[in-house]
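As you look at this complex, bear in mind that one protein chain is not there, while each of the others sits in place.
A, B and C are the chain letters, set down in written order, and residue numbers restart from 1 in every chain.
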Amino acid sequence: MATTLSSSAGPAGAERGLGLLRTMVRIRVLEEGIEKHFLAGDIPGFAHLSIGQEAVAAGTCANLRRDDAIASTHRGHGHTLAKGTTMRAMVAELFARTTGVCKGKGGSMHIADFSVGMLGANGVVAGGFGLVAGAALSAVLRKTDQVAVCFFGDGATNRGPFHENLNLCAIWNLPAIFVLENNRYASTTSTAETMKITDVARRADGYGMPSAIVDGFDAFAVFDALETAVARARSGGGPTFVECKTYRARGHYIGDPERYRRKTEVEDVMSTSDPIVRMQAVLSDELSPQQFEHLWAEARDEFADAVAFARNSPSPEQSEAFFGVYAGDRDPGDPVHRIAARERDALLPFAPSVGTGSQGSGH
Amino acid sequence: MATTLSSSAGPAGAERGLGLLRTMVRIRVLEEGIEKHFLAGDIPGFAHLSIGQEAVAAGTCANLRRDDAIASTHRGHGHTLAKGTTMRAMVAELFARTTGVCKGKGGSMHIADFSVGMLGANGVVAGGFGLVAGAALSAVLRKTDQVAVCFFGDGATNRGPFHENLNLCAIWNLPAIFVLENNRYASTTSTAETMKITDVARRADGYGMPSAIVDGFDAFAVFDALETAVARARSGGGPTFVECKTYRARGHYIGDPERYRRKTEVEDVMSTSDPIVRMQAVLSDELSPQQFEHLWAEARDEFADAVAFARNSPSPEQSEAFFGVYAGDRDPGDPVHRIAARERDALLPFAPSVGTGSQGSGH
Amino acid sequence: MHTVTFSEATLEAMREEMRRDATVFLMGEDIAKQGGIFGQFKGLPEEFGVERVRDTPISEAALVGAGVGAALTGCRPVVDMHFADFITCSMDELVNQAAKLRAMFGEQCVVPMTLRAPDGITKSAGAQHSQSLESWFVHTPGLEVVVPADPEDAKGLLKAAIRSDNPTLYFEHKALFPVKGPVPDDDDFVVPIGKAKPMRDGTDVTIVTYGITVTRALEAAALLEAEGIEVAVLNLRTLWPLDYDAIADAAARTHRIVVAHEAVRVGGVGAEIAAFLGEQCFDDLDGPVVRLGAAHVPVPFAPALQEAMYPKTPAIADAARRLARREL
Partner (left out) sequence: MHTVTFSEATLEAMREEMRRDATVFLMGEDIAKQGGIFGQFKGLPEEFGVERVRDTPISEAALVGAGVGAALTGCRPVVDMHFADFITCSMDELVNQAAKLRAMFGEQCVVPMTLRAPDGITKSAGAQHSQSLESWFVHTPGLEVVVPADPEDAKGLLKAAIRSDNPTLYFEHKALFPVKGPVPDDDDFVVPIGKAKPMRDGTDVTIVTYGITVTRALEAAALLEAEGIEVAVLNLRTLWPLDYDAIADAAARTHRIVVAHEAVRVGGVGAEIAAFLGEQCFDDLDGPVVRLGAAHVPVPFAPALQEAMYPKTPAIADAARRLARREL
């Protein structure tokens, strides 16, 4: 899939580049901050960082409207931020506070923000394919021109739901876009061990779905591929598969001993491919070092504000553990409420009080 | 995948053809008989016929040793017979008798014969992929040169286990062969509705697995493709995908009203493609009409004998319903036996006596 | 009231809800072209078009997954599982997505999806086409589970399931589809989720049951009536949320309870009910709670074996009789 005119050209391109750069910098700052606070014990649960992959989230979401949908993965901070969730709502969620976007019930692996069409990170690898197929089907049935985008990793492409949902979207010509972040690893396992092909995009052929392969370190390249794909989907042209060749610069999870690759491998890739460094180089004719520094400073301020916001937010009341599951369970007249209230009464008296600090550690 | 010399050539070819023809005729006679006895109420449950597809079973199994494995589908009579199960053991099973190959506990949809490496028909579409991947893996781990063959329909290729197991066999280079019977329909639904591609073999590319497309009405063509595939698998060359273009000449199940296609469609295909008619035509220089008739008569005798055998066989004792689940459950010292015996004692006194006739009807 | 088959009752429910709400749609394997294995989809594609009545590939995981996605984004999907046994092919989508998303996401969303699952033992369908799996889903927080026993339930519960904002499993017994019964004429008739229905009163024993076993329990009660034993029958209708109050009420009134279902007895819904009774109604019980269910075996193919391994009218009558006669 070729775009005739790169979106990086001219003054419009520079402005676009600045937008993409800002998003990438915000993601980087957010994730470096998450790493620090996770290790400090402020963030419970698991956390997976997308450092090195920011161009995919930025280049994709820059093409989306607020009412378009995305589904994300266990590695979803970048997608979430790029789709429009505030750092406050995200950090408060990671800190397990009531002001978090999921009221502290989701955490990093299950962060979602329906106000911006973000249908959730997912603790199940390949969990997003069905959600996106369904959101795309829903757009058709409700006769809107919304599109739905699925982010997923190379590892997810070996699961059955990948196969079933891509085929379904192809035959029904749904406005879905499949954005593969091929970062060369699924946890400890390299793609060379889990598939014989090097370009996963070949699998799209088996569904009769058009595909593109792009340099996933180049936010412009991602933007261009998605621009075409989104236009196709929005105009009834059906789904597209976009394979972004990228790299995970951190461990699989925070704390990963990373025995499956050499430190130098990471350094080698990042020294030439860091998507932020590359974008800054592209924009260096248009923007001064001070302007770059300003972007970083803004992002750092935003993150510091989000941490302060999270710290000042309350942890949920323990009685909250028993509600918010069924649509009716806060209504005293609903049968399910009565059952939930009985469970609360049975267990809550024995609940240990738990500090706001982390119980977390890597998995 | 091309075979340089067709296995149909020369006197050896004629002998091979005769063998293939005999198998096809036996399958046809068996299934026409099953149809009759099902409609007469002798066979309970569901039954799915493979009439029109006999060349695939015959051409494939002629390449296999007794200790090679096959996994079949809900449409498995042909595969089972071709792999070496006797008609007696099959018909008795369909009649739900103790002399059936599964003691009457399986029936058409779950017929299996481990004595000939037949790992079972399967009531779950795509249920065979995992069994074959595992049997092939087992052959490698046990250091034998056995191969494992999976029969499956076009519909099954849209399920996740297809994807996962083909990829697994490819990356591990397992001695597995995937024989697709693309008969244009999955129940009421044509392949045109369920996939955008016409050659499912394209999906094999996505696993880096070699593939072949053959005329599935031509038993020689199937034989040749499988000869290559089996040789590859046996010699450590890994899996192969073989797509056989074929046609289901009967309803999806016995009793199917077939509203999804015109009667003339079936007649059109069968008038030109009936694999038995075609093989007889190929062999007409070598064999006389009497010889052909002899083949049919032999098969009919074999079937009549099998029906007589089944009719003379007992139905299982009702107490059998409670045992044969766990390896230990017939051993009075085993904990699971005691539980099973208690269940028998609780329910058996109320068991209605059931005749040997059918409760069956189409599904 | 009018009389229809169970199958037609589900059709009425589908038609009314699809007319009432344009976001309701249906998808499944082989549902449109021949009207479904049990005729339960007949005429729907003609009235609502193939956009809203979709034949699908054999891709259960995608169907349920896409059902969840559509439910999250403004639709009310009804997904037909063909046979309940194939829920196993979409278990992750159901259990780890549909059931959990609302809770995990802090109530940002609802998942108004209905799964229709023809289940139960009939006609030697064999081990892979005969299961009753409802117990798994009662144990799975986030799901609703309903099981109609007759055409009235079939219509009213299906409408309730479609209108519910929660993911709802609707288990319909294959052998019930041709059964006839009265159904209210009102287009807005729904059976409330979470409420059991007393089918008959009695003072000696209550048979607590659901689905096709309600019919067997009623037959058993009629048999025992002739012997002078008064048996009440409680049709649960909904398995989650379970109507514990109605069950406790039965214990308070008859003090003797039989729980019966076609699902495997061990770990079945009957265990939950019996355990509840033993815990919360201990003083009301004058005898053991007797549980009846299928044996702990895959359903065998041979008719003689199939018919031996699950409880029908005689077994139910025997348990109620012995309980009433203080023989237990």
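We take it that a contact is a pair of C-beta atoms (placed from the backbone, for glycine too) under 8 Å apart; a residue touches a chain by one contact, two chains touch by 3 or more.
As the structure is a computational prediction, the values presented were derived from the model and not from experiment.
Chemist: If you put the missing chain back into the full complex, which of the shown chains would it touch?
Modeler: Checking the complete complex, the chain left out touches A, B, C.
Chemist: Write down which of C:110, C:175, C:248 or C:271 is the residue touching the left-out chain.
Modeler: C:271
Chemist: Kindly state which of the options A:118, A:214, A:233 or A:325 is in contact with the chain not pictured.
Modeler: Touching the chain that is not displayed is residue A:325.
Chemist: Given the contact definition stated above, which residue among A:186, A:219, A:276 or A:327 touches the chain not shown here?
Modeler: A:186
Chemist: Name, in rising order, the residues on chain B that touch the hidden chain in the full complex.
Modeler: 69, 71, 100-106, 110, 112-115, 119-120, 122-124, 127, 129-142, 148, 160-161, 164-165, 167-168, 171-172, 324-328, 334-336, 339
Chemist: List the residues of chain A that touch the chain left out of this view.
Modeler: Residues touching the hidden chain, for chain A, are 44-46, 96-97, 102, 104-107, 109-110, 122-126, 155-156, 158-160, 186-189, 193-195, 257, 259-260, 315-316, 318-322, 325, 339-340, 343-344, 346-356, 358-361, 363.
Chemist: For chain C, enumerate the residues touching the unshown chain of the complex.
Modeler: Contact residues on chain C toward the absent chain are 85-86, 88-89, 91-92, 94-96, 99-100, 103-104, 126-128, 135-136, 138-142, 240, 242, 263-264, 266-275, 277-280, 282, 285, 287-291, 295-298, 300-301.
In the analysis below, only the chains that are shown with their structure count from here on.
Chemist: Approximately how many whole Å separate the CA-defined centres of chain A and chain B?
Modeler: 45
Chemist: Need the CA-centroid distance for the pair chain B / chain C, whole Å please.
Modeler: 35
Chemist: State, to the nearest whole Å, the distance from the C-alpha centre of chain A to the C-alpha centre of chain C.
Modeler: Roughly 39 Å, centre to centre.
Chemist: Residues of chain B touching 2+ other chains?
Modeler: Chain B, residues with two or more chain partners: 158-160, 193-195.
Chemist: Among the residues of chain C, which ones contact at least 2 other chains?
Modeler: Answer for chain C, listing residues that touch two or more other chains: 56-57, 59, 61.
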